[in-house]
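The complex appears here without one of its protein chains, the remainder shown in place.
Chain nomenclature is as follows: A, B and C, assigned in order of appearance, with residue numbering initiated at 1 for each chain independently.
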């Protein structure tokens, strides 16, 4: 009876709870406010992903999670409306088989780096993933004057192309998007992009245009390999706080 | 027996609770501190509006809401004192039939833009409403040396004239005032004026006087049209927090 | 039996509770951290004042309040140790019959203005009291190399002389001290000195050395006269929060 595409099949309760919790973690850490969203690829079926309905991330519960195809169509004809920008997620999953989780946010400290010529750079080892480069997506280049949102597949494709093989890309006059091989990695990348932005604002001001002894690319590669442990410890902390608050 | 002007008639309990909640939302979001106020036009009678008595916004309850005429006289002779600056609200309602809610605040991040030559500009799509322009009201121009407050009808008229058809105007050495077609819009405009101010401080510093790839006017117009959904989702979050805290 | 000077006589339970609450208000508002103190002159006997024993201000309860002479000797031989810097308070009360409450703090945002040539100035009407001038006390001028603390009567006298008839004075490499005719005024002055400092940091950066349309002296005088109401509304908010937290 329904014309909706089929589900990829059931996933564990814990998988869904972790995704809903990630939404609240990002709110707790100041990465998202009343907008922003996080998604996770289906663990068994690579052409499906999960994301909450369009709502404030701090309020997301497991019941708000919807399954989507990579064209960002819901797998349930009666699902509530998803985010207008869900194509960011779907198109990254298509372009990047290595990515299993995506975070989109408008963190105030990060936005300036999408507006000026100064590049975002890695200030310390926790943000070592940034040494791989942080592209800036200017939607005007391909689409001219728009409402800024990545709200259809073609814009999602263009954004995914700009992201390339990186972990984070900025979006001019909009925000940024981080991704990772796991939910924990994507959240870690989103949080430390925000922390690094704050550190860089202070560092640039203090340097007065003088030299900055930043992480270089090879240091970044080595440090990032070690951050696997940091990611898990950070997630343990953040997940625990949501559990205490919500009971799930 | 009373010389007070007549009430516009009863409004719903929810209408009053939402207005009281907006006052606490603005405190929670750092837009107001111990001062500042939010009002809402009578839903049925355009020449009446509601606002709390003079008190700290974080403490407002539904019982503190007073009805006023657009001359900012209370419709109840025994009402406690209203804000000295209620004329900001009344005179905007007179001048702007499209406006149904007004927020006045002294947000620290916003004040600098009323003191220097740098204009407040829209840094991202959530603040797209700012692309329509942000006038600065300098009370000295018309009234010479004053106590800064918009504390009589003539000052309210002058401020409303400065605001013109915009959503926000800054007030030199004082604060700012945001308005909107709904309570949710006015609160959203006040909150994202504050967020945008923080983003702009960082962006200006980072640009070092170089170019900034801001939202242009047409992008702003298109993005703002889409922010209706964002306003409602933000309100859902903010209103929920007040409900959990107060029970109403 | 005791050699301690006599008490000025009993004061109300509410007077002591308000003073203890002011200590927690200053911690809640970020004016004091683990150090700092607030005092209040005896309401009936002008040559006595009350202040907590040496302790973190956020922990002060009514039981921690001690009565002192204006020489800053405790009126109870068995009183626990008072602050090393209580002479700031005693000597201001001697020099300023109009002052009935004093706050000393090390607020991070304020300290920079005691270290550089840029003067603290009033950025908005809530800080109008600053238009009267903000002296900077450099303890080196009179006492050479010291441990920075105002820890004896002669240093207290020198600081009070620097303060003159103002509401606030900064202390180089140390902090600042605010005073007022009432407890509510002194706390208001301390809080808005901190808020104004943050606003001034942003304004100076944004101005890039260009003009700033600050409050002038006469605007400041007029605005400050109106702030009496703002002081009481702010106190009502801050005091209420302590009452909810402590029960007193």
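In this text, a contact is a pair of C-beta atoms (placed from the backbone, for glycine too) under 8 Å apart; a residue touches a chain by one contact, two chains touch by 3 or more.
Nothing here was measured: the structure is a model prediction, and the numbers come from that model.
The chain we do not see here touches A, C in the full complex. Remark: the omitted chain is touched by one listed residue; of C:34, C:77 or C:225 this is C:34. The missing chain, though absent from the display, is touched by one residue of C:3, C:98 or C:117; that residue is C:117. Shown as candidates are A:116, A:171, A:215 or A:242; the residue that touches the absent chain is A:215.
The chain not displayed touches chain C at residues 33-35, 54-56, 58-59, 84, 106, 108-109, 111-118, 138, 140, 145-149, 172-175, 201, 204-205, 209. Residues of chain A in contact with the chain left out of this view: 122-126, 128, 195, 198-199, 202-203, 205-208, 210-216, 218-219, 222-223, 225-226, 229-230, 233-234, 236-238, 240.
To be clear about the criterion, only the chains that are shown with their structure count from here on.
Arrangement of the chains shown, judged by which pairs touch: a linear chain-to-chain path with two open ends. Put simply, the C-alpha centre of chain B and that of chain C have 33 angstrom between them.
Taking each chain's centre as the average of its CA atoms, chain A and chain C sit 46 Å apart. None of the residues of chain A touches two or more other chains.
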